[in-house]
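Left out: one protein chain. Kept in place: all the others.
Entry: chain A
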Amino acid sequence: MPGDHRRIRGPEESQPPQLYAADEDEAPAARDPTRLRPVYARAGLLSQAKGSAYLEAGGTKVLCAVSGPRQAEGSERGSGPAGAGGEAPAALRGRLLCDFRRAPFAGRRRRAPPGGGEERELALALQEALEPAVRLGRYPRAQLEVSALLLEDGGSALAAALTAAALALADAGVEMYDLVVGCGLSRTPEPAPTWLLDPTRLEEEHAAAGLTVALMPVLNQVAGLLGSGEGGPTESWAEAVRLGLEGCQRLYPVLQQCLVRAARRRGAAAPS
């Protein structure tokens, strides 16, 4: 990067070899639209973070760590109205700071480290989806830092990051109303558009539209929704949301198991 004097300088610009390769237009294979890839989840694996979780779904690998609560930086926000249900007023509520990073080697093309707009958008999406689940009123004037790192993008990266972040928060012992489970969807292009659950990277690249849904399974409330792409009839999008919510519910038992195992491990390791 020309101006970046903090990193070792490389060439001014470079191209990936795929640009020059003989045409390899692989179309994604047809498959059952409601299949979820098998998920491997593990919590409590980093020694330096308060809580951590690693999630692997197909080719997507995400690692998430939570630190805090620590004193909130920045001036006090003006006193806002008290939240519904007797929550602490806005000035006293804790803050959730989310950071989403993509490893430079995570996608097909290398992305130089300062990620730019996309990473910030996803970090904001993470924050918006996790806030309803965390009891921020119990951490007055404190901030919780959640950092997600995408090691390999195999499709549905935001959904995996959401799930990993919720697991990491639970592993850190942060008070929560419920876990947040994320699920990704994508719609195949024109002839016969169908919504596919948990798309792979190839399916996402060939998709006409994409959607990520975040659900709080026990409360059965939607925590977050982010979609973009070509427009379509409202019924199609509504059906996609329903499909996504079903997918999240199916994923929930795996995450419960993961947290139980992590708690057992912690119990066994800690000297009483």
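Keep this in mind: a residue touches a chain if its C-beta (ideal position, glycine included) is under 8 Å from a C-beta of that chain, and two chains touch if they have at least 3 such contacts; residues count from 1.
As a working rule, contacts and distances are computed from a predicted model.
Missing chain, UniProt protein name: "Exosome complex component RRP43", from among "TBPL2 protein", "hydroxymethylglutaryl-CoA lyase", "Sodium/potassium-transporting ATPase subunit beta" or "Exosome complex component RRP43". Screening A:149, A:174 or A:259 against the full complex identifies A:149 as the residue touching the chain left out. Only one of A:8, A:192 or A:270 touches the chain withheld from this view, namely A:8. Touch with the hidden chain on the side of chain A covers residues 4, 6-18, 20-22, 24, 46-49, 52, 59, 61, 63-65, 67, 99, 101, 103-108, 110, 113-114, 145, 147-149, 151-154.
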